[in-house]
Structures are given as structure tokens and as C-alpha cells.
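This structure is in C-alpha cells; I'll ask about it shortly.
Shown here: the complex without one of its protein chains, the others still in place.
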Amino acid sequence: MRKLFTVIILIVAISTPFFAFDVLPVIGDPDSAPNSHVSDHYIEHAVEECNSPNMVTAVIVDYRAFDTMFETTVMFLAGVSVVLLLAGRPKRRLISPSAVKKRGRTVRGKAVYETVNKDVMISLIEPLILIYAVYVLFHGEVSLGGGFQAGALIGMTYLLDVMVGKRQRPIFNLSKFRSAALAGVGPFIYALTGLISVFAGGMYLEYNRLPLPVHQAELHSIGITAVEIGVTIGVAGTIITIINALMERISFDDDND
Amino acid sequence: MIENNLPVLIIIVPLCAALLCLLLTGINRHLGRAVVVLAVLASLVMSVMQLGLVIKNGPIHYAIGNYKVPFGIEFVIDSLNAVIIVMISTIGFISAVYADHFVTDRRPLLHGAYNTIIALLITGLLGMASTGDVFNLYVFLEITSLSAYCLIALGGSRGIVSAYRYMLVGTIAATFYLVAAALLYGATGTLNMDDMAKILSSGDYDTVMLLSMCFLIPAFGIKMALFPFHGWQPSAYTHAEAGTRPLITGVMGKLPAYAMFRFFYCIFGTDFRYVRYLMLALGVFSVCSMLYGSLMAMWQNDIRKMLAYSSVAQIGYISLGFAIGTPIALAGSFLHMIGHAFMKGGLFFCTGAIRYKFGTTDLNDFGRIYKKMPLTCGLLTVAALSMIGIPPTAGFFSKWYLASGAADQHYWIYIAVLVISSLLNAVYFFKLIEKVFINEDAGLKDKWSRGPELPLTMLIPIVVCFVAILGIGLFNAKIVDVLLLTLGEVGL
Amino acid sequence: MILEAVLLLGLIGITLAIIFGTDLMVAVVIYCAFSFLTMFLYIVMGAPDVAFTEAVIGVISTVIFIILLRSIDRKIK
Partner (left out) sequence: MMITISTFLAEKGIYLLTFILLSLGVAGIVTCNNYMKKLICMNIMQVAVIFLFLCLGQKSKGTIPVAVEGLEKAADYINPLPHGLMLTAIVVSLGTTAVGLSLLLRIREKYGTIEEDDLLMRQELLSMEERQRRKQELQRIDT
């Protein structure tokens, strides 16, 4: 009862001002402040300035590329933190399988994840996911997607691979150290792309000044692609690191609920 | 080339070191740490150069990607954040040097990851100080908080629980900050701080500013541990990992306070309708914070917990300056921000050193410890005197500026609270000094074989803090002049 | 606008179910449904990029939650 009371009080306290005052713009109004001041520039100039028809990609890796660099760094930081927090061995396993058998409980057959046929998984689904990831990575400027989604898809492939039993060798064989180091290399590629334009005499992350003998519009495409590759490596490495660290810590042997 | 890109290079150099640290530690055990320390040293040198340039030529505006101002992300360095960046990189450098003695597990993965997180914490703090974009500030805030959660969780079994609680509360704070950013973005349509200030001052935006303030005060209050929102702070500061505790306690609470100053004085300005109520609310919070923190600190037996509660009080001094609002008071609160970073950092350097040598943090064990660790106890004494506010040290002058600012505005109650809180400070810091110099020897056993007082890399931070506390006190007029270059325009 | 409102009401219902529920496994599975509804909401709002990311992240975070549930008691007092 006390819980319900607290919930109601909080709801009233936080939402009343927004009902009473008229501070936020009407949804769907094309002339409201957020839709007229800065965003028009992005919509009208994204194609010619960044050579990228997908305006969201133009915003995140060109106009506000600095944010995205630190976003990838946050992922790397999360991976490193998880590794550091779960590094030691636990003192004792919570339920060891032999102990369960000794107490005379019944074993209810195979675990669900072991009944999936892994041959079919690997030969059919995983290559498709990987191809889709590469497509999303390199086609991100034109249609939906981008570096983050591609990296997450690669990470999900690894997740499928690891979750479904451990009978065969997984398609990637990465230790925690290697995947964490890889996750650091991704954002470093990003930062290096920015630094190259500094060395060429421009501002940080100014793709126009990359020292390559191609047309101005092409330079933006090259810069965006380099940056997206960095994001992909970083995110894929991080997700693999997190999964590895969690899976090593938790034993999957007990399937007796 | 370097001179033109100083603001961004200061952040990128430690970032690159952090990203490569794990890889390099795999190659050689000491390479990763050496790269991190050198990178932070490089950013210290560059930040001093930047401070010189700012004093000579005025504020630096650096547009990343060379996009025009409201469209891209912009860094704005004026005399305030130049000084704060120097402070962050100094303390960051000395704690990166200091922290290595507290690593127990030297497997390359863990050692490398530890150094990575220190470097990323410094990067996040530097970024928060120099950015001029509302959303970019959020990203840096999250980097700082995530690395702080991890470093607090490394401090043993208590540390994990306090890190978890801090994580929940800190995420609420970050979410409230985003709500405030959404309100401001919805009203103005821009995310750049200067542009937003221009638009907000041009029309009638009072309701939006009031509402976003209602979200910003809890958000920054939680992050900097102001009185009603300080619940996570004492246990987190107490149980944080020993090597980086000076960095976390000394610097991490100050940057949200700085961001709060940016929002209230640089973006909202002082000429809108509700500014009096806002300052009154802040003033009440800071007064409660000063009294509560000092009172709680008196009852503690563990030196770490005593210093943690004392931090609540000292944050109160900083926000008291914001509540008064004259340029002199603001200068006082910034001087206190810088001075307190060195004082609290120094005290925790000493605590860590004593723990490293004798393995205790209980105040009752500190009897006549000065015979064994003369340099450490010298810093302990100077920092304690500075916390109380004895004249030649940094603490006295910041309190003096705060008090004279309050007197200008006739806030006599603030001066009374300032004096009472200083007296309470005196009570518990003299207790500490008494334990160190007068009490009976507790017969502590040295954990290490006989040798010099401390390893050289642990003495450097102690000496630097000692010099900095006295230096800030002696040259306070010069520092305040530099601060007033910016503060003269934004104050009341 | 009405579709969004209905979806949001669904989200609120799920949140209440999570807060007042007594089984963590149920909470995690319902959270998966929450993530799916959110993705749908983003598509309705015309943000396919965000929806794509939310779909991917919803899967990853649900899987991590379920991995963790292996070592945590399901029942809540």
C-alpha cells in the first residue's frame, strides 16, 4: 500500500507541471522551435556537404562526430569495466552439478539450448547475419543502419554461437584479453581519422582535409566509412568481451531449475 | 599546428593512450602504464600552454570539424575552464603516478584495464570542463560516471554495494539532466550553449527555464552530493579503490558544480524573473549541507568517512558562492573548488600512504605517527589547517572572498553559517592533528621492510599537493584576477 | 497520434506489471516485450534508425539479463 502511495505521489509531482504549463511544442508542428532553427540546415545540406543521403548518419558521424567517438568509448569502457569487475574466480560455485546428483534429485534430460542442431545454425543463419552486418556497415550512408548496428549484429552472431552448447569450436575464437584489446582499437581508428586531418592542417575530424587525392565529396564518404569501421570493431569487440566475461563467471551446468 | 588545436588535443591524447593501453600492456608489462602517465603529463603541459594563451588573447572558440557554430560541436575555453583544466590534469597526473602501488593483481589484462579506466576518467573530466555543447556534456558526464562506478566497485565488498547504489542514483541524475536538455532544446531548437543563451535572453522563456531548473538542481545536486541528494556519497567515497580515491573525491564532485555554474550564469543569465527563488533554494541547500556535513564528520572514527562527510560540507561552500552571485563570491567559490581539490586530494593521498605503510585507517591508531612519516604528516597538517581556514593557506582566502561577497549583498546569515561551519571543521580537524602529534604511540607495525618513508612515486603527489595548497594561498590575488576576467561579465 | 497513445498505455501497463510482480523471470520476459513495443513505437514515430538500434539492443540486454538469472533467485518475497 505504501508502495502504491509513493508511486502515485511521484507521478503527480513529475507530470503536473507538464500538464499545467505550455512549454513543449505541439507534436507534429513543422514550424516549432526544434524543427526550424538548426535542423533545416542538416536536412537541406546533408547530401551536398557530407555526400550521405541518410541524414541521421550525416548527423552522427559528420556534424556531431565527436559525440559518436565518445559513445564508442563508452561501450569500450563498459566492456573493460565488466572484465575488471568479473575478473577473479568466484570462491565456490553456486550449485555444482555433482552436488545436485548426490542429493538425489532427478535430472530432467538435456538442456534446451543443447537440443538445437548447431550444424544447421552455423551453416545457415550465422553467415547470413554476418553478410547482413557487412551490408549494414557499408550501406549505412545511403539507407538505414551504420557502424553501431553492424557491430552489434556481429556480436549477436558470437552470442548465438556461444549460447548454443560448447561441443564444437566456435567460429571466432577470442580470449577476453584479445577481444578487449580489439574493442580499444576500434575507437582508436576513429580518433586517428580525426588526428590525420589535424596533421594535414585542418581542425579535428575535418574530413575535407584528409590527405587523399580524390574529390572533396569523396573525402567525406571515405572519412565516414573509416569512422564507421572503427565503430563496428569497437562495438563488436565490446559485446564479445561482455558475453565472454559473463559466461565464464556463470556456470551453465545446472539445468534443474 | 599544436597551438591551433590545443583544446581538442588535451582531450584526445589521454583518450588515445587509454584506448591503446590494453594492447600495449599485452606487449610489455610496464608499457601501458608508462604511456598513460606520459599522455596525462603531455596534456598537463598543453593545458598550461592553453592557460597562457587564454590570458594573453582572450577566450578560444574551437569548432570541431570546422562546421559553423550551431551546427557542429564547439569547445569554448575561457579563463575559468582553462584554470580548471590545469587543476584536473595536475591532480590526474599525480594520481596516475600514485595509483600503481595499489594494484594487487598484476595480470596484464587487469593491470591494463585499471590504467585504462584511470585515463578515461581523466579524459571525461577534461571533456566536461571544456565542452560548449549541452549534449556533449551529457556524454562526458556518462564517461566520468561509468569509470567512477567501476573504480568505486574495485574497493572490496562494501565498494560493490555502494557503487551499485551510486549507479542507480547517478542514472536518475543523468536522466533528469537529459529531460532538462530536452526542455531547453524544445524551446530554443539548438544545443550550443552560447547560441542557447542568446535565444533565451531574446524572448519570454521564463517558464521553460524554471521547469528545466527544477530538473537541473536535482541532477547536478546528486552528481556533486549536495545536502538532500548526498545519500550515495559517504559510503562511495569511503570504500572507493585506494589508489584513485584522491582523484574521485578531489575532482569528480567539482565538475558537476562547474557545469551547474555554466547553466545558471552563462546560459540562463541573471536577469530572468525567478532567479531570486533559485538562488534562495540553492542557498538553503548549501547552508544545510555545510552544517550537516560538518556535524556528521565530527562523529566518525574512520578517517575516510570523516573526510567523506567533510566533502559534503565543502561542496556546500562552493554552491553557496553560486547562491550569492556577485563576481567576488563566484571567484571565492571557484578558488575553493581549486583549493579544495588539492586539500581533499592531499588528505586522501596521505590516508592512502598511511594505509599502504601500516594498513589502518582508524583514527585511534594514528598516535604520534609523525615520527615515522614526517613528510606525510606535514601535508596532513597543512591540508587540515587549510580546511579550517588558517590564513596563509588556500582555504582561508576562498572563505574570505565568499564572506565579502555575502557582506556586499547583506546576507548576514550566510556569514554566520560560514563561521559556524568553520568552527565545526576546526573541531574535527584538530582532533585529527591531536591524534597525529600528541596521542600515545599506538605501536603500529610497518608492513614493508625498513627503508625510506615512502616510495618516490608516492612522495611526488604529496609534495605537489603541499606546494599547491600554499601556492594557491600566497598567489590568490593573481588567480582571482584571472578568474574575474570571465566572472566580471556574468555575475550579478 | 492515437496509435502512439495506445502503445504508450501498453508500455505503462508493462511497467506496472514489472513493479508489482513477484517473479524475476516473468519481469525479464515482459521487459523483452517492452523492448519490442518500444521498437514499434519508434517506427511509428518515424525513427527507423533508432528502432533498428533498439531492436538489436533489446535482444542483447534481454539475453544478458537471462544469463544472469541463472545465478539469481527468481522468486521475490
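A few points about this structure:
As written, the chains take the letters A, B and C, and residue 1 is the first residue of each chain.
Going forward, a contact is a pair of C-beta atoms (placed from the backbone, for glycine too) under 8 Å apart; a residue touches a chain by one contact, two chains touch by 3 or more.
Remember, it's a predicted structure, so these values are computed and weren't measured experimentally.
Taking every chain of the complex into account, the absent chain touches A, B, C. Within the complete assembly, B:172 is the residue of B:42, B:86, B:103 or B:172 that touches the hidden chain.
Shown as candidates are A:56, A:185, A:219 or A:240; the residue that touches the absent chain is A:56.
Mapped onto chain A, contacts with the missing chain fall at residues 3, 6-7, 10-11, 13-15, 18-19, 24-30, 32, 34-35, 38-40, 42-44, 46-47, 53-56, 58-60, 64, 67-68, 71, 74-75, 77-79, 81-82, 85-86, 90-91, 94, 142-144, 148, 242, 245-246, 249-250.
Contact residues of chain C toward the unshown chain are 1-2, 4-5, 8-9, 11-12, 15-16, 18-19, 24, 27-28, 31, 34, 38, 41-42, 45-50, 53-54, 57, 60-61, 64-65, 68, 71-73, 76-77.
The chain not shown here touches chain B at positions 135, 138-139, 142, 146, 149-150, 153, 157-158, 160-161, 163-164, 167-168, 171-172, 175, 178-179, 182, 185-186, 191.
Quick note on the criterion: only the chains that are shown with their structure count from here on.
Work out the mean CA point of chain A and of chain B, and you get 31 Å between them. Chain geometry summary: the mean Cα position of chain B and that of chain C are 37 Å apart. Those residues of chain A whose C-beta lies close enough to touch chain C in the complex are 3, 7, 27-28, 54, 56-57, 94, 144-146, 148-149, 152-153, 155-156, 159, 163, 239, 242-243, 246-247, 250-252, 254.
In the complex of the two chains, the chain B residues touching chain A come out as 1, 5, 8-9, 12, 15-16, 18-23, 26, 62-67, 70-73, 105, 107-110, 113-114, 116-117, 120, 123, 127, 135-136, 139-140, 142-143, 146-147, 149-150, 153-154, 183, 185-191, 199, 207-208, 211, 214. Touching chain A in their complex are the following residues of chain C: 1, 19-20, 48-49, 52-53, 56-57, 59-60, 63-64, 67-68, 70-71.
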